[in-house]
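Shown here: the complex without one of its protein chains, the others still in place.
Each chain carries a letter (A, B, C, D, E, F and G) given by its place in the written order, and its residues are counted from 1.
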């Protein structure tokens, strides 16, 4: 288990991270961490490693692209001084290209996505112990689907930046692909984007596995 | 134009027909016909053929399968004595097989779908001037997608029954396929099922074209 | 069809244009374009000319007169850099003279209406490809009715400015008059101003016909 | 003043009478009498003739036609044993012919209107001291307007029945016509049917004048 | 009738004047004038003298004392340039002395009341055609009741200022006293302050009588 | 202290007893006993005599008269098998005579009040340990006020029945009169009927004093 | 892993099981399984063993005791024909003894609890493959606390019945005790009963461990 006693773990991202968390910051009781994978990660850390006192904070924001993250990076990441930072972004960067194709200024194309994400990672690296980069995903089993192909491209960019920067890399698309062999996409998300509880378990497991969580502890 | 002065045209179906219509029956002012293709058909008939006085009634019901239609056929179709009847059903019969695969009793498989739909058509034919059968559809351009394949099967059943019974046949999937060449499915429906206004225009056009509506009249 | 690939078409006006659109700007999914003729125009453009990628934006505002338009012209028209601009204004300019006759400062009389509308058109002409001017209308078949007479005067002003400026001219009152031969005004609007879906179809048809829309395409 | 100490005065009618009264019966404090002419009549009777202790009851119901009145006559009129009964009905009987012309079963044509109203009056006459018959009205100054013409026909029927039966007759259309010389219809009612407070004052005055109310008393 | 063609009549006061009027200013359609005597005065002026085009404006505010009026006098009276001004204030000035006796700073005692009201009247007199001063009132028939006695004192101050300044004087308490001979106070107001519709008729009649309104006109 | 370990004490009455209690029966946590004197009595019993385990139940119902009590006596009193029963009724029996004087069937006059209350007491006496009869009250210091005089009459009836039947008698009007010497009625209740928290303390004290509650215990 | 392909697993219990599930039965998408451990179990089964197609149903009901379960056993357990049944009941049976000690009929004492639970288990055993019995729990680390002691007694009863009947036994109190060594009870539940997400993870883990779930699968 890589996390150490008393560390603060901050998650940032879009609606999949947000999941109706408390504002301005998601932390504390009463569902403040939202209803998604962040809350699951927190719950497992508390239930299985209660003595570590890991503090989880959620600053995901629905509808965000990597450009939106950049605009609020100072106050929503750096000022909060996390020990660990997890980033999962890109859904909306890609989706807007497909659901509102005529409104170009809502799209974030691959070059801008890559440059902006790299800049955020580089800027933050000196200030934290560890960064976790999670790919965006698309709950479509057909790898030739246009939007799935684009999403895979963005995933590859995340992987490249993780390797460059020494961040931990979580391939969420790969984790979902295993399940999509048995379950049709609509079981996990009517819109192929916002997962059910089962989908959030897939995300939380992928994250926890990467940080050396021991499921059979205790 | 096949509809004649003073005729009553009744639409029945699932949520795509319902679209938040008035209950118990959707007819009259104040959005009583819902927000979908039924309301568009009615609006075009009134605006372009005002002198015909066609009366449109909507008895679609969200979540319905063909089995649900059967349960309310007497009061929601026959008792209302329509001159024309349009049926578009099958979305949920198929969808439940894919979004809740473990709950078998919510599924309506192809044989039961076919038998039930045929029974309803046969029973109603003597009482109306004309029946229109619209296929269910799935807003997925990949014809090899599992759910799209099943939906196409159900569409083929609708076609077969239309031919047997002399009903007018509206191939909504074909109409959407034209648009899906240029627009990604998510533009027309996040969940690939409930269309935007543009999607409802596709449905209304397909319907109106089939009944000989003259777009350039007046 | 006069609109060309990738162009942006902006509609401005009063409540008949607004129709509960998204604020600050009406564009994108989820009913952002409102429930009226603007949404219908957009839906037909998408459904019939999907490859053109026309982007429709709605900045209508309930209760507005031409004077209100002037106050927000910079941000709601010019700053949005449309290729095409459609203006339909005047309902409230006239209506207030009849429904609250004692509150004079709510009225916009013909001379001010004409001067202000001309000024907006002249100022905007150099910045757009084409302007469409739609008359205001009143759903009253009696051409001698006091408010109808005034509305017709304002319609004549719109026509004059269209001719002067080379704008496309859409005579909405004429389009409604055809329907009003067969349908009593209350069928289209209890208050003779805010139309039903059928009334919005009349408006959308008049607009689309003027821009060379091919109804039988595809 | 024709009303005598301790008498009960019951009003029945449609939405113009109802005006959001308490249900099942409108009487007592806290706006139970609704917001229209009934409440004004009650307020003037209490304020100017407090010693008479006239009890006013409102059983108007929105949307009602004379046929609906017939269906609830026993419980909403006879069972309540009024000394005076005021009836104003017919708006919806006529309006449905004009706003939903294709839905014939919602219309109540003149012959049925006349027969039903006469039957109600004849049946009730032996049980009450006095009946007041108020005409329905339409806030349109053009007497040649189609719906206004029909409404005038229904008003003439009311007059005929009043004369036959010895009921007091209140010509509400005539009372409004005086005001419509100076005020455009939209000032009194956007939809030409549901009046503003000023319109309800016209109705209350016409009623009170007919029963010999002394405005300058006290 | 003292009011002349085209004049503006502004009412200011507390909750009895406010009665849920539109904010920031109560004028126009849709109940903008509130549900009290102001709306009744307006409705009678429109219904009986429609050709005069009197414009009524309501700027009453719930909970106000004369001190609160002073704070908003510029924008809510002078800036609106009325021809006639009607003031009814004092209820809360007195009531707070009786319902929250220990919170002294909420009380406005007689000397401050008199000085402030006189100052407002003097300041405004040069700018308007006529001022109407209405007394505050208390719906208690026992003239020896402590709060009634105080209210009567404030009423006497209003009378004095009216006489000094040549304002029209409306003795609302006297008008209510007539009715209170026959009706127990609770019939007109459970809290002895906020009247029913009947109570507002008493107020409107007292006002209209003072300005020479002809009830039997037309 | 007259109450003994484990006894059940049931309160019945009108809105002053009800005070928004839980339905169908007011007992248990979360404000189930309402916001009035019943909850105060319960709280003092629990806080000062926790070892007695007195169970308090509230079945007061807003708007009730003694006739309404009679209609639900079986299920709301007898079936609940209380050891002690407290009744405070009469407010609405009297109030309706004064606030809606013309609606006679809403009034319960003194003879019917007395007969009905006596009948309830007699019927219940054999089944309970003790009955407490609390007078209704009116927060008006002027003993010559018409409604106060009537309320005092009803109070005298309660006293008579208490004496006849050996019930404990709580004179709530007397308890309030002490306070009304120093506080104007409006401080305790705007409508002279529904008391503030201070008024409910007056009621709770009067009740607790009568049953021998020791305020200085513990 | 003890669960086999296509089996139905039904959970019944009180509010900790209910957690705002859909009614009448909790199954399907959109949070139908509630927000607690049942939803977590379902999500892990779907995410880790998607090919098994386990169907999870939740019929927990807030506030229930074992006596309430008995009353709805036929329709909410037997009629649904589960393959596996999990029961966690007893919280309210104990809690009411401590939070509303004077209302005896809300308490379910140990003998009745044991008899009723045994009866339900015996009756159901022949109809299902396997029963899982989960103890009720109390989030109090002090084992001498009165309510904790009682809860432990009830837990021992559950254990006894599990042994007698061959049911799987899940000791939830023991699972929580491990965590309570490091976390104060208030971290997991302000009221010591309704757990946070972390508490529900403790429950889900205990359940899944007992049925042989392989956390490291896939």
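Note that in this section a residue touches a chain if its C-beta (ideal position, glycine included) is under 8 Å from a C-beta of that chain, and two chains touch if they have at least 3 such contacts.
Source: prediction; values computed, not measured.
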**OP:** Taking the whole complex into account, name the chains on display that the unshown chain touches.
**Re:** A, E, F, G
**OP:** Specify the residue from the set A:14, A:27, A:76 or A:171 that touches the hidden chain.
**Re:** A:27
**OP:** Sort through E:18, E:42 or E:99 and give me the one touching the missing partner chain.
**Re:** E:99
Subject >> Residues in subunit E touching the chain absent from view >> reply: 99-103, 106
Original post:
Can you name the residues of subunit A that touch the chain not displayed here?
Top reply: 6, 27-29, 53-55
Original post:
List the subunit F residues touching the unshown chain?
Top reply: 29, 31, 33, 35, 39-40, 42-44, 46-48, 50-51, 178-179, 181-183, 187, 190, 196-202, 205, 215-216, 218
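Methods note: only the chains that are shown with their structure count from here on.
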Original post:
Tell me which of B-D, A-G or A-C has the interface of D-E again, with more than half the contact pairs shared?
Top reply: A-G
Original post:
What is the distance in Å between the mean C-alpha positions of subunit C and subunit E?
Top reply: 45
Original post:
Where the CA atoms of subunit C average out and where those of subunit G average out, how many Å apart are those spots?
Top reply: 62
**OP:** Specify, in ascending order, the residues of subunit B that touch 2 or more different other chains.
**Re:** 29, 99-101, 183, 187, 190
